[in-house]
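With one protein chain removed, the remaining protein chains of the complex are shown where they sit.
Going in written order, the chains are labelled A, B and C, and every chain counts its residues from 1.
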């Protein structure tokens, strides 16, 4: 028999991503639209354990759609990894009369949610939000498009100074396991080389390529390196190797870092977050369980949380070819 | 028998769109990659008629990927609508030894190209670039994503002043026949109402909705109106009607205008343009004829120019529902 | 004998300007620093009359420095123009135990404040915040620098499309009485002509100049027109006249409008607002009366409100010369 859902809790967890606020807003407003109550839970699963709740209505989320980060705040909760922690959380939810949970985050968030649902038979639905775009079953995650724009804008700025000085820049972007950010932002920023975790280019081939590039008349170069590059060298070591082998290059390193997580979300991320926030409440009301709502071929789809968690690579070989051709 | 292609001409035509430069660059570099020559044609079909050509190589398109507009410039050519004009164009192409043409633009551009191909059996391939996203057979056109971000950023600014003054703003955005920009930017900017050509909301329902909105506690409001709105009123007339009927509102009108066409392209548009530019040369070399390369489900696809030109609406009813719910 | 000040009220009034939030924040935090209480008054003088007050502490203004508009909201109050209105305001201030008032706004705001101070011998201090930069006694007003950047970014976008099409654009920017925005943004955006209220160029000279400009090889043109231009023609009429007289130009008009008021403030405006907010509380504590704090030669200065209100033009002839030379 299906539970009637009258009161929904919403939280954000894990690394924050631009558009999380837009997703919360859509959940809250869809609840208001459906005459369901909505409760915001602060600091992810930790707030669930600490009973850090606040009633939210349609006006509570006024003007948040344009803001980066998450006004519900996020955290990683060690306590929620324990049975005791999750039991506290369950008690708090019951006491607050909450019937279901919308969790906004990445695979860690979904793993926690799935364990919780399995343990307490408590409805949990996921919304994928992480700049890394490393969730299976959804074409895009909330925050990814914004991060790409942030990276490209940053590299555009660095290109100004690289061109002015005939320099080579190594630029580290986020992506420990997935090269999506590096590959797309690298193409977008016109990078000469892109090093991603899915491939191991090898230092020798990189040096070859740089020599060719210089011969072809290029006087400055941008190399985009994903955090998770598998060359076995960190970006500063790479810089040294290049400097030793291609003497005439002046080399600089830039680690873009946390600016990639912030900023006002792009239109795409705001719309995606709005669709998925509405879709999550819709799915709960239809009685769907143990799923994440994702976007596939521009349609909102339901994906088993188990599938989503696997995080299989979506490495696009055609895109690598486009990168190689357009950096000729 | 298939023509061997050794020399490709590329032009941009019709309204300019951010990412056109990225598309030209990809065409040029894919030619370089394939050891094909590439010739830039200035001012669209008009330059074709006036023999306004320039040899382009991989270095010619250095640093253009980040720039709005089109360095080949664009124009609307009346002369190309005549047989005489097109004959001049054909002669110029033959004299320049050009074997095929890549035309970057919208439906007007494709219509011209198709007529030309039919008349002279000269290979023409289209790349969809227009901020309006009104081309059939491709999920997105180059420039559309950038325009959405430009509109959302502009409305965010207007929201600052609207909120400070408890005002209602009517904001006109581009879209004569398609409400894509209005609907998506309206959701992204958190608009209270969105008027699009695909629907005729009717002034009465708009007034009803505004009254409800104010009752619900909203003190400022943004209404996004597509150019092609079918209410039968222009935006200034709408403002007057609202002012007369809802006395307590202070109303302002803003027509965003041509800022929507410009600006540095978003990462998405740069990558899309890179994919389609490469895809166009690929398709020519494969011998494809009378097609446009588009993007569908994130893959580059070939679409008959005839299909592309039809410009059927892609109106997404689910998106309208998301707009209604998130503006509660 | 000097009043001891233990509790300060702060409000924003008139047209909003980016940086007003930063100014409020600085007032609030300087109060906290000096162990003085601070009360926010909503909707300017109207909120004063309606007793719309809220206690503010150092944490209340967290994260507001980056936001455009004013979280205290602004309004124009007709009631405050009457003796009765001002008496209500005075009673409310007394009842709330407020000893002095910081008013953030432009000349209308200061005029109201000065009348109030004269009538009730109640300390009022002004902080100049208006995008128009039309206040005497301060080199710059809060919001002006941000508005200049907003205008220049908008024109950069329009330039993309103007260059792509060899078009002439007439762009209207704010400035009813002062041409500061037009002149500075016009130079910054590389405009070919700039029409400002302080001069009457005359339509004939404009046409002459455009003809010269085209002869010199310019293929696209940007003309920046201040709202308060004295040519006796509105911008649409100007466009028609140019079209009639210079047939080969394709002309477009863009009215930038309210985007100029919004947006996250520039660093300069945030720092200026911080200096003036601190300076205002400092001045109150020093016992200064009937003044505005302004910035002159990068120092915070006190200026009699009477002087500030006069709003004499700061028209800079050298800047006009720079405009003429750099648009050669």
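We adopt the following convention: a residue touches a chain if its C-beta (ideal position, glycine included) is under 8 Å from a C-beta of that chain, and two chains touch if they have at least 3 such contacts.
Keep in mind that this is a model prediction, so the values were computed, not measured.
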item	value
Displayed chains contacting the withheld chain	A, C
Selected residue (touches chain absent from view) among A:68, A:106, A:179 or A:294	A:68
Touch with the omitted chain, as defined above, among A:94, A:165 or A:310	A:165
Candidate in contact with the missing chain, chosen from C:79, C:139 or C:288	C:139
Contact set of chain A toward the excluded chain (per top definition)	12, 16, 18, 20, 43, 67-70, 73-75, 150, 154, 156-161, 163-166, 169, 252-259, 261-263
Touch list for chain C against the chain that is not drawn	25-26, 29-30, 32-33, 58-59, 62-63, 65-66, 139, 145, 148-149, 151-153, 156, 159, 163, 184-185, 187-190, 216-218, 264, 266-268, 270-271, 274-275, 277-278, 297-300, 316, 318-319, 321-322, 324-328
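Just so we're on the same page, only the chains that are shown with their structure count from here on.
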item	value
Chain-level touch network, classified as line, ring, star, complete or other	line
Most widely separated chain from chain A, with each centre as the mean of CA atoms	C
Euclidean distance of C-alpha centroids - chain A vs chain C, Å	39
Sequence positions of chain B contacting 2 or more other chains	156, 159, 163
